[in-house]
Each structure stands twice: as structure tokens, then as C-alpha cells.
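What follows is a set of notes on a single structure, which appears directly below.
Note that one protein chain is taken out, while the other chains of the complex remain in position.
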Amino acid sequence: MIAEAQLSQGPAPHADETFRAHHFETAEQQFAAAKLGMWLFLVTEVLFFSGLFVAYAVFRVLHPEVFVNSAALLDTKLGAINTVILLFSSLTMAWAVRCSQLGQQRGLVLCLSLTIAAAVAFLGVKGIEYAHKWHEGHLWASQYGGPQAGETFDRAGSFFSVYFAMTGLHAVHIIAGIAAIGWLLKRSLRGDFSPAYYTPVDVVGLYWHLVDLVWIFLFPLLYLVG
Amino acid sequence: MSTTLPPTTRLPEQAWKSEPISEPDYLRNKRGIMSWVYTLDHKRIGVMYLIGILTAFLMGGVMAILVRTELLSPSRTIMGPDAYNHMFTLHGAIMTFLFIIPSIPAALGNFILPIMLGAKDVAFPRMNLASWYLWVFGAVFLIAAMALNGLDTGWTFYTPYSTTTNSSVISATLGVFILGFSSIFTGINFIATVHIMRPKGMTWFRMPLFLWSLYSTAIIQVLATPVLGITLLLLIAERALGIGFFDPKLGGDPVLYQHFFWFYSHPAVYIMILPAMGVISELISTFSRTPIFGYRFMCYSAIAIAFLGFLVWGHHMFTSESAMAAVIFSALTFSVSIPSGIKVFNWLATLYKGSISLTTPMCFALSFILLFTIGGLTGLFLGALATDIHLHDTYFVVAHFHYVMMGGSLMAFIGGMFYWWPKLFGKMYSEFWGRISCLIIFIGFNWTFFPQFILGSRGMPRRFYDYKPEYQGLHVISTSGAFFLGIGLILCAAVFLHSLWRGRRAPANPWGAATLEWQTASPPPLHNFVDDPVVTDPYDMADFELQRDTGDYVRRPYTPSQSDGTETQS
Amino acid sequence: MSAFSMPASARLWMPESASTAAQQVDWVFDVVLVICTIFFVGITGALVAFVVRYRRREGTPATRQLHHHTGLEVAWSVIPGILLAVIFIVGLTGFMQLTTPPEDAYEVGVIGKKWVWAFQYPNGYIDDTLHVPVDQPVMLNMTSDDVIHSMYIPAFRVKRDVIPGRYTKLWFEATKPGEFNLFCAEYCGTKHSNMISSVVVHPPGEFDRWLEKASNFLETMSPAEAGKLLYKRRGCAQCHSVDGSQMAGPSFLAAWGQTAVLDDGSTVEVDANYIRESILEPQSKARAGYRKVMPTYQGQLKDEEISALIEFIKSLK
Partner (left out) sequence: MAVSSAQTNGQSRRAHEPHVSSPAQLIGIFAALLALTGVTVAAAEFPFGDLDVYVALAIAGVKAFLVAAYFMHLKYDHPLNAVLLVFSIVLVVLFLGVTLSDTTQLAPEVQAAAEASAASP
């Protein structure tokens, strides 16, 4: 591939010394440390979300019928659109990493902007869904006013508790992602990144892909029940 | 140590001369508050952590004394029932989250790990400083809970009590949530540092055992703490919004909270004990002047404890979970006690045919072995299903975890403090008063907590403000022991403070240990080493010579006639 | 029960053993105690011996050449492993007996609520102490009205959490008549240490006579006296004083005929139906200045019992 060849003649990767921290031997060592550090952080994110998946499993096994007819109240079309949006943002993020590796500054800026745009779109769709639920009263257990309200306790509410916990925490991570990519955009406009130093782009990209990974599991479990 | 690697060649003599270092040490290279507030130096962060956790330990200790004084007589002695409930809750929360979890990893570990690796700093210095400020920020929230309307839920925050009581549970859980991130950052930092920044020649099996234990602790910190984070977040949401995960009136399940909480909190007790085991391996080996016995088994057992620790959380819930789960958890609990047993036997074997000098760190290490053995063995009563039903939530459990946490982690922490004190502050301490304080602490500790085993097996429940008169005798003994233990700890603090002001100057290697941190000055310069440390077998202390005048140990200069490779152990 | 273990456990470690399960649990306790004592004495002995024997003397360096010995290390992993398996199996057998209640057990309903136990006997009579016949299996069907409690009877070596929103079971068979402590073992708030009751084990044949007499206390006692008994037994005493002192709930002293100010500002006269309504739906007419924490007694107090309580309150001038 041309890109591969072009890279090898260019400056040896990570030869750029300006961003090497004093306590590392070589830039490779710093890059390897950053990658390992981010993967460890991603492991904590996986286990952080694990609590919600366990709660989902327990409540679904205890009240399967509640999950079946409560999930019907969700709009699968909007969920699917959101999934496509997030997959697209994952694509543009991966492309941004590619551009930073090849030193294509304009491509990097374009891809990062597209990723932020997709993320904002995702939040927009989420906002629509939340507003609709607020209006209909499909809220978490103690506030639930939806169709099965009035039983001794509103079991349907426990589905929406799980729904709001999962999608709420995921939305918080989307907002954190938008902030991180915005910071990347600012630095790439300043021309900080080059084939010799693109660690922040790669590392934030890993975080963003994980946020997409979580949604890949959330979508079928919440929207496609029964 | 793998026999494949050729033993390191000796460097010419001047490499070992510890002539006065031109570079100023880390305490004096920069002055002023700002040099501390913005420092990225792992040594200064370690010292700041040390001051922070010792303050927390003081607060927790004062509360412990108040709880014990209240229990002198059945009904009211010095405080009402609510005050007592707040007191024992905050004693538990402060001691576990503010003191014992960060104590050895964040305070001693932050200081020693990079130097032991021959590195200039940890992999992520900024994240290290962020970890310190998260500790401070979390501590502020936890202390703020005390100032608001207290915390009376027990350190476990069990629902539905924690979601219905009117004490400031949200502020406290938010504090612990933030402290969780401080612990995660330390874990990430240590794993990256050990993986990436090991020096040439220090393979995995030529690493000192203190690093092995910090590495396996870091694994637990990274894998378990996030589950505590989501548990506390859900507790706050339950209390503030009523999402009904743990409230039976809203379709939730209180026992689900217990699963969430203990999935973190059992691995957390291994976060507390593993670093202590690492310190003890260093101390026992150094002061017996012999390499650690069964080095490979010690490494494997550290990692085994880390992973098996994740399988046994249900033994905290034998009285609230299903019989099937209880049987599985009881069986797995017995598997986790084997690696601990291996470590104790290996320490004993290290003492065999050694040349044991009873310095203060060694006194603490030996008392660790005795007290940790009692703690571990009493865990067998709690692991066996039949006896746990009787002993669960009684004073037997209180005595068990104090023996393991205080008799174990605290003893090792103080032993580690005495051992690395010359390296931390460049001052020696008074050996005589150090040993006296260890003796008083050892006696005071057993005097306080051994009676509690009997209290518990005779049926005295935990967290009781008022108790039946038949239990008063043992309570009086235990409280008097607590005062004696308090005196011992105060004396120990006095020994440290005295040495800061009037201790004599410490040489580079006062104990003759072979790990890298003793190859630099005490206290070390900013970048830890002036010239490269030579990576040798960390437990090969055979050819160190004590220099009478300076009290410093120096390797005997390399004489060609000497047989080149020392007997390398595999 | 080997003679060797009986004196050790009964005297020092364990409270008196008064149930079939107790003998089994004490035996398990002694097995583990013996194993642990051997290990502890061995380890301490070795430690002290090595420290004394190999104490550092000038000029005599450490002489140990052996730094690892796979055989030895495997031995001290496998042997403790086997002993641990023994302890596990011994503990398991005891546990199996504890968790499988016999079919013909005498069932007593238990309701734990903040700081008082209520025991409901098959004939509907509710008492605050647990009365059981000797040498007959008894099964407790337990639930909680508020937070998690834990039914703990040390003399019977039994304990089970009492959790809101579910029925948990605990069974025992008393072997000795007498009165034994009954504690709440799970922390449940201010009066956790006062949530104490007792188990009265009746000799053969006397239990039914006691139950007969106790459950028609309404007929045998005057209404005010019965109301006083209910006031003490059913937890009213926890929050309502009879001497006018300020507690969680309004005092009953001279409450009859008073006009009570409600939290919505309206007033109501303290009469029979206000008291009856406040017992069944406490939150409907809550008094001003008091936290709404009173649990409902719906279905736990019969009509005659409520009228007895009313008589009792009326009698407090």
C-alpha cells in the first residue's frame, strides 16, 4: 500500500523528541505506556458498566413479562438510527487515527469534526426519546406513571429504571467523549500531531470505540426485547 | 531467578562508593508550598499521601477508643445510641477507605516502587498527582458527611437502611466514590510502570517480592474498584431518585446490593493484605541475611490470591443468600487460604539457618506473622458453613478482621515505615524505643482483640450499643487493652517524630539489602539515581560488608579470584 | 460428641447448647479449633525456635544454601489443602442439617420491624416473645416491615436474615426447657441493640396450655389491661410514651379527648375512630411536628385488640 511505503521513508516513528516525558527512555516506551494505561482504564469502564448489565439480567429474569411489554413502549426505529450514528462516529474516529498516523492534518480535522457531529446527533435523538418518555410518564420506578401504574408497585417502572440507568450513564460517557475529541480538535488545529506523535488521538479513539461497544450491547438488550 | 541469565558482572570498586552526592535530595531541591502542591515527583506524592493517611488513621483511632470506652458498661457510658452508631460507622469507613487501602500502595509504594525499579518516576506522574488530589477530595466529602448529619449506616451502607435513614449518606458515598478513582489511578500507574519500566536485566522473576505484591494489588484495584463505583452510584440514585434497584417496595432486591458491594469489598481486603505480605517478604529476608525461600511460589501465590479473591465474595452473605450459593462460596473460600498458608511457611523457611537481627522492622515483621496466622486461622471458622451461621455478624468476625487488617496490614505498614524511614527522610530512628513500641503494640493488640473472639463465639452480636450484662467482663478487658494499644501507637509516632528532628544521618544502605532503592543516597535525589543502579539478584546479600564508621553496608569490591557467579537460585 | 471436645467447647467458647443443631455446630467448631491450634502452636514454635537458634552473632553469616525445595513447598500446599477440604466437608454436613427443615415442623410467623419482634402463632395470637415446645422442630417464617434484621438465637446456633419483601425460613429443635436470648444480628438503627426478645422452651405438654391461656387474654383481662399488654408487646412503647415524655410519636398521657393539630393545619379530636384510623393508616391524619415513620398495623391487630388499646389510652388520665 502506498500509504505504508510513504510512512516508512518518513521520519522514524516517534523520533520527535519534543513530547517525550523525561522519565521515559524512548518515545516508543511512552507510547506503549500510554496505550497500556488507556486499556487498563477501558477495563475499569467495562467493569463499571458490568453492574448495570447484572441488574438488567436479574430484573429481566425475575420479571420477564415486564421487560417484554415495557420494551414495546420504546421506539426501535430511533434506537436503530442511533446505533447507525454511533457506528458512523466510530468509523470517522478510526479514520481520524489513520489521518494522524499519516500526518494528513486536514483529514484529521475533518474526521474529528464528523465524529463530534455524529455524537451530538446521537445525543439529540436521545433527547427526543427522553422527552417523549417524560411526557408519557414512562419514568423510573418511583416516578412511573405509565400504563401498568397502580399495581402495589409499578414493575414496569423497574424496566425503565434499568433503561434510564444504562442509557443515562452511557450518555454521560458520550458527553465526556465529545469533550475529549473537542480537545483533540483544538490541538490538531494547532498542528500538534504528526506521524511521530499521535498518541492522544489513538488513546481518545480507543475510549470512543469502547463507548460505541457499550451501545452495541445496550441497543439489542433494551430495544429488541421479546 | 532464572539460571539462564548469566550472573551480572561486578562493576569496578568506585561504582559502590557512596561518596556525598552533589545533587540535592528530593526534599531540598525545591522549596515552598507550590513545589509540593504541583509536584510530579513520586517521592513527594508518597510523602503527602503518608501525612494524609496518618491523619486519617489518627481520626479513626480516636473513634475506636471512643467506641471501646462506650462499651465499658452495658447501657450508656459516655454517649447515646445514635452517637455510638455514627462513631462505629465512621471508624469503619475512615479506617478502610481513607487509611488502610491507600496505606502501603499509595504512601510507601509510590515512594519505593519507582526506585526499586531503577526508574526516575512512575509511568504517569500527572495521574499520580491526580490520584493524590482525588484522595483529598474524597476525604473532604467523607469528613463533610460527619459535619452534616453524620453517617449511621455501617461502613457497608446496606440498603434499605442506607436509603431510608436521614444521615448524610449521599455525601459519604460520593466521597467513597471519588476515593475509588484515586485507588484505580494508583493501580493503573503501578501496572503500567511494572510492565513498561523494568530495567535491563530485571526480568519478571528477578523482581523483588514487594513489587510482585504491589503489581497483584494493582490488578485487584483496577478490576474490582469500578464495581464499587457503580454500586455507590446506584445507591445515590436509589436514595435521591428512587430508581428501585434495591428497594423491595419498588420491585428491587436488597440482597442484590450485598452481591454488588461484596464483589468489590472482598477483593478489597486482598488490596489491604497483599502489599503487607510484600513488605514482610522484604523485611524477613533482609534481617535474616538470607534469600527469600521459595521465591517462585511466593510470586505465584501473590497472583493466585489476586485472582481467587474474585471468586469468594459470597462468604460475607451466608445468612442472606441461597444454600446452593453458600456451599459454592464456602468451598472456594478454602481454596483462597492455601496461597496465604504458602506465604507464611515460606517466611518461616527464610528464617531457618539465617542470621536474624531483631531490629524494629524485624520485630514488626515477626509479630505480623504471628497475628496474621491467628487472623487467617480464625477465617477457617468463618469459612466453614456450620460455624459461620453461629459466628456471622458477631464479635468473632470483628476480632477476625482486626487480626488480619490491624495485626496484618498495620503491623506491616509500620514495619515498612521503620524499614524505609532512613531512605524516606535520611534519618535513623532510636532502635531501643522502636522495639519497645512494637512490644507494647503487640501486647495491647492481643489484649484488646483476643477476648473479642470469645465474646463473639459466646453470641455477642456486632455493632451493639447496649449488651447483656454477662458480656461485660470481656468488654472491660478489651477496652483496657485498647488504651494500652493506643499508648503503644502514640509511642511509635513519637519515635518517628523524634528521629525527624534529632535522628542521626542515615547512610545509603543501613540494612545491607540488595534491592535497588538501597543503591542510591538517603534521601534520594530528584531523579533517584546519580549513576545507573546495577540490577542484581534482589535477595543475594552474601557479599555486603558493614562499614563500622558509617553504619553503611557496601558490597565487597570485585576481586577476580572470587568465584564469579554466586550460587544462583532458580 | 466425643468426650474430649465436650468440656472444651461448652466451658469457654460456646454459650450453652440447647438444640439438636447446637451439638453438631459445636463439634464442627472443635474440629476446626483442634486443627488451628496445632498449626498455630507449630508456626509459633518454629518462629521462636528459629529466631533464638539463628540469632545473629558476629562473624557467623547465614549458612542456608537451600533457597527453594519444590517437594517441601508442594507438601505444605497439598497437606493444608486436604485439611481444608476436611474442614469444608465437616462444615457442609452441619450446614445441610441447618437448612433442611423437617416437614412436620411447628410453624410460627415472625415479623421484624424497627426494634421489636412480633411472633404470630398458628391460632393468630401475636406475642413479643417466642414460646416453643421442647423436642419438637419449630420453623420460623420471617419477614421484615422496614430494613434488614437478622434472627439470631445463640443457644440454638441458628441465624437467618429477616429481609423486607420476602419470607426467609429458619428452623430448630430445642432440646432443653428454659429461656434463651434472642438477638437481632443485622445492624438496623438506633435501638438495634434493644431489639432483643427471648425464646421460652416449655417442658412437654405445657406449651399448649400456655398458648391456650395466652391467646384469649382479651377475655381473661380487662380491656384496659389487655390494651396495656398490647401497648408493650406490639411496639407502641417504642415511640409513644405513657408518662408525657417526648418520643418519636405523640405521648398517650391525657391524650383522650384532646384536640390534635394535624400537619395540614386542621385539627381533630382524639377519639375512638381517630385512634383506630391512625393505627390502620398512620399517614392519613399525621400529627404536626412528628416524622411520618409509623408502620401500618393493618392485618396485625384484630378489632377487639384495637378497642382494647383505645380503652388503655382512655384510661391514661
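Order of writing sets the chain letters: A, B and C. Residues in each chain are counted from 1.
Basically, contacts are C-beta pairs under 8 Å (C-beta built on N, C-alpha and C of every residue); 3 or more make two chains touch, one makes a residue touch a chain.
Keep in mind that this is a model prediction, so the values were computed, not measured.
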What are the shown chains in contact with the chain that isn't displayed? A, B, C
Could you tell which one of B:Arg31, B:Lys200 or B:Arg548 touches the chain left off the display? B:Lys200
I'm checking contacts with the chain that's been left out. Which of A:Leu87, A:Ala131, A:Val172 or A:Leu189 qualifies? A:Leu87
Where the complex has a chain not shown, which of A:Val54, A:Val125 or A:Ala171 is the residue touching it? A:Val54
Which of B:Leu211, B:Val255, B:Leu377 or B:Ala506 touches the chain that is not shown? B:Val255
Contact footprint on chain A, counting only the chain that is left out: 1, 3-4, 7, 13-14, 23, 25-26, 28-29, 31-32, 35-36, 39-40, 42-43, 46-47, 50, 53-54, 57-58, 60-62, 64, 76, 80, 83-84, 87-88, 90-91, 93-95, 97-98, 101-102, 152, 202, 205-206, 209-210, 212-213, 216-217, 219-221, 224, 226
What does the interface between chain B and the hidden chain look like in terms of residue numbers? 118-120, 195-200, 223, 227, 248, 253, 255-256, 259, 263, 310-311, 314, 321-325, 328, 527-529, 532
Where the missing chain touches chain C, by residue: 143, 165-169, 298-299
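Keep this in mind: only the chains that are shown with their structure count from here on.
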Draw the chains as dots and join the ones that touch; what shape do you get: line, ring, star, complete or other? line
Rounded to the nearest whole Å, what is the centre-to-centre distance of chain A and chain B, using the mean of the C-alpha atoms as each centre? 36
Among the residues of chain A, which are close enough to touch at least two other chains? none
If you look at chain B, which of its residues touch at least two other chains? 249, 253
For chain B, which residues count as touching chain C in their complex? 81-82, 85, 152, 154, 158, 160-161, 164-165, 248-249, 253-255, 288-297, 319-320, 323, 326-327, 330-331, 334-335, 337-338, 341-342, 344-346, 348-349, 351-358, 366, 369-370, 373-374, 377-378, 380-381, 383-390, 392-394, 454, 457-459, 461-468, 542, 567, 569-570
Chain A contacts chain B in the complex at 21-24, 29, 32-33, 36-37, 40-41, 43-45, 47-52, 54-55, 58-59, 62-63, 140-143, 153-155, 157-158, 161, 164-165, 169
Chain B-touching residues of chain C, taken from the complex the two chains share: 12-15, 24-25, 28-29, 32-33, 35-36, 39-40, 43-44, 46-47, 50-51, 54-57, 60-69, 72-73, 76-77, 80-81, 84-85, 87-88, 90-95, 98-99, 146-148, 150, 152, 154-155, 157-161, 163-166, 168, 181, 183-194, 196
